[in-house]
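Heads up, one of the protein chains got dropped from this complex, but the rest are sitting where they should.
Here is chain A:
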Amino acid sequence: MAACVSSIRSVRVLSKIIHGHFLPAAAVQHQASSSRWLHGTRGSALSPAVSLTEEPDTLYQELSVRVKGHDRAVLDSYEFFATLAARELGLTLDRAFEPRKHTEKLTLLKSVHIFKKHRVQYESRTHQRCIQMSRVTGSTARVYLEYIQRNLPEGVAMEVTKTSVEKIPEHIQKPLWTDCTLE
């Protein structure tokens, strides 16, 4: 019973880490039972909440994550987080580089009325980071992207480019008209 209580507590802490709040009791009970089940059967890798489907997983030959923000230090930290997460989840990291920053400048009149020669200049700098990964499966990509996107800091935008590879579909493999001429 003590073990059950401690496992429930550890599950609550774990859920708090992941979800940021304590799950309601019913869900926690289910998780507690599932964790006990996991301890019991070490061979199985999936918890009962996850199911396998017959549908084949999409394959992404390239996954490119580009983040843009006004603060370079925030992007530095985010890059460290994203690359570490990719390595921990087993994704092959191609490269993580910094494209050139984009500066938007504005020259306005300093005074409300006249004084055309005296202006004031403003600029807005957008820094970028690009993290490229290759050969990722669909479910892994979904999990990784959701984790990355939920932890996106304030003031940072993200653009994800996915390149998936597919087989030639059935209806393109052979021509419909076996005798080619059509008069």
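Simple rule for what comes next: a contact is a pair of C-beta atoms (placed from the backbone, for glycine too) under 8 Å apart; a residue touches a chain by one contact, two chains touch by 3 or more; residues count from 1.
To be clear about the criterion, contacts and distances are computed from a predicted model.
Of the names listed as "Histidine-containing phosphotransfer protein", "Proteasome subunit alpha type", "28S ribosomal protein S35, mitochondrial-like" or "Coatomer subunit zeta", the one that matches the UniProt record for the absent chain is "28S ribosomal protein S35, mitochondrial-like".
Residue-level contact of chain A with the missing chain is found at 13-14, 16-18, 20, 38, 45-47, 49-50, 57, 59, 61, 71, 73-74, 77-78, 81, 84-85, 88-90, 92, 135-140, 142-143, 145, 147, 149, 151-169, 171-177, 180-183.
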